[in-house]
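Below is one structure; the comments refer to it alone.
Only one protein chain is missing from this complex, and each of the others stays in its spot.
And now, chain A:
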């Protein structure tokens, strides 16, 4: 392809300005700025300090106004409230399982808010601790179920003993923890009775002793804790079995064996002293002792334990 060149003077292209070769050297200002930028302090100030300062200043100026601050806090509070009062977080009812009517009532009374309420307002851990302070409650499982149900599964303590002490009569569970107070023994005649100071600390042993006393259970009036150390088994007709501090169950079983073999407790014996297991001692009743004395031609004893003197003369 041939190119036609127009040689007419008017049509000549404007002469190209000679290309000025750019100086590769940085200008003095650019050089100084580059060097300044490579200085660590400037670099840090410009890259971290300045943006942080600007952000802090903007926030500070904006927050300097009282109205804006109030609007900000109100906005945040409103937002939190809006989220918390959503339908999904509402608790509408409370279900309680495994509780007696009295505990049920107390539990409902303990709930700090009126239902329906937001689940954020119910502090389950605090509520649980508060409920556990009730004597009748052994454990409680509190949870908020889907559908807005506050579910409480309560395990109540089961009374197995009655404890008579200076301040009244309490029901105890197997671990010795108080369940509730009763006004009189007749309210729970089916429960065995224990008495004495510190008896609640040894309920396990007491239960074992009551188990071991099977044959004489109808005659058993109760167990008495002596000196927070050992037990006395108290039977009707004023009979008493004193047990050692250690090995009490074994000693009682030995006494039961004696009773089975010789009907020991059916005789006139007031006290069976088993405190020293190697040397059981029994104390006879008054009638038996007088019978023995008369047979030996001795003067009988009176109820006070003194010898009745024969009146001389009329």
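By our rule, a residue touches a chain if its C-beta (ideal position, glycine included) is under 8 Å from a C-beta of that chain, and two chains touch if they have at least 3 such contacts; residues count from 1.
We take it that contacts and distances are computed from a predicted model.
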Protein name (UniProt record) of the chain left out of view, among "Lipoprotein", "Cell division protein FtsA", "ABC transporter binding protein" or "C-type cytochrome": "Cell division protein FtsA"
Selected residue (touches chain absent from view) among A:34, A:141 or A:211: A:34
Contacting the left-out chain in the complete assembly, out of A:23, A:186 or A:309: A:23
Chain A, residues in touch with the chain not shown (by the definition above): 23-26, 28, 31-32, 34-35, 38-39
